[in-house]
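What you see is the complex with one protein chain gone and the rest in place.
Our next item is chain A:
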Amino acid sequence: MSDDDTVTVAHGAGTGKTRAFLEDSVVSRFAQNGAGDDLAVGLDALDDGAVHEIDDRSVVVTTDSHVVSPLSFPGGDIGRLAVAGTVNDLAVMGATEPLSLTCSLIVEAGTSVELLEDILDSMEATCEAAGCAITTGDTKVMGSGEVDGVVINTTGVGVIPQGAHVPDAGLSPGDKLVLSGAVGDHGITLLAEREGFDIDGELRSDVAPVNDAVAAALDAGTITAMKDPTRGGLATALNEMATKGAAGIVVDEPAVPVHDAVSAAGELLGIDPFDVANEGEVVFGVDAADADAVVDALQATSVGADAAVIGEVTDEHTGRVVLDTGFGRRYLSEPEGEQLPRIC
C-alpha cells in the first residue's frame, strides 16, 4: 500500500500535503455548493475563515478541532488552546469581537472528571480574557481507546461592517511585515515536553487570544493582510501569504524575535523555530508608512511586547520568501510533512 492510499499524519500537517488534499478532495466538492451570492470568502480561498456579506455587514465563521498531546503543557492546556485557536482565526479575518463560540467536546470514557473540570475552567478563563461567550455546544463520550483523552471542536462567529474583513492574500510590494511576538514557543515547548527536557524551565507555549492585539493593530494603521502562523509555523504562513498575494517577501532573520530558550532547544532538537506552530502570534502586512505605529500599538498589548518589523514585500521573487540570514540570503521553504503531530 503506497502513501497515496492511506491518510498519513502529513495530510493534517497544515503544509503542502494538507493543501493538496483540501484542494483535490474538499474544495472541489463544496466550494460553490449551494453558496449564495453573499459569500465573499469561501472554501476555495483556504483562508482562516469564511465571510458572508449580509446587508451592510459581514459575518465571519471559522471552525477548528483541537487534539493536542499532552492535554496540559507549560503555558496552557487544550481548553485554552480550543478557545484561543478559534478566537484568533476570527481575529485574523478582521473579526476581533466574537459574537458567539460553540464548543463540541468528545471525551474518552475513563477520563477523570477533575481533569475535565480543569479544562473547562481553563476555557472559561480564556473566554473571559477574549471577551467572548460559549453559547451552544455538544458533548459526546466514546469508549476507552476509541479517542485519545479529550478532543475539542470550537466554531466561532463574528460580525463586522461589510468589507472590513482582512484576507491573507492582500500583500502588495512595498508593504512591511510585522510580527506580533516571538515565534516557535508553542511547538518547541510541546516537543521538549514530550522528549522530557526543558531549558531552565523557560519554555512556555504562547497560547493566548490575540483579538485585542489585532484590534490595536487595525486601529493603528492600514493592514493589508493577516495570518496567524499556527501549524507549519512562520515559514508556512509567509509562503502562503507570498503565493496568495502573488508577491515576494524578504525577511530579515535577525529581526525575527525568537526566545533564547526556544532557539537553544531548537538547535538541540534539530527543529527550526520558524517551522513549528505558534498559538498566540499574528503576521501582518502593513502599509509601510504605518509600520512603526502598528508595532508601537502591538507592544502596548498583553501579547505584543516583542512585536517587530521583520521584513518587507517586493515585486521580485514572486510567490517566494527570501531569508536574509545576516550572512547571506536563501529561500525560506515550507517544512515538508509533519514534524510534530498533534500539537494543536
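FYI, contacts are C-beta pairs under 8 Å (C-beta built on N, C-alpha and C of every residue); 3 or more make two chains touch, one makes a residue touch a chain; residues count from 1.
The rule we apply is simple: contacts and distances are computed from a predicted model.
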{"item": "Chain excluded from display, named as in UniProt, from \"Peptidase PmbA\", \"ABC transporter permease\", \"Hydrogenase formation protein HypD\" or \"NADH-quinone oxidoreductase subunit NuoK\"", "value": "\"Hydrogenase formation protein HypD\""}
{"item": "Option from A:L99, A:I134 or A:V322 whose C-beta touches the chain left out", "value": "A:V322"}
{"item": "Contact set of chain A toward the excluded chain (per top definition)", "value": "1, 3, 10, 17, 254, 260, 263-264, 267, 317, 322-333, 336-337"}
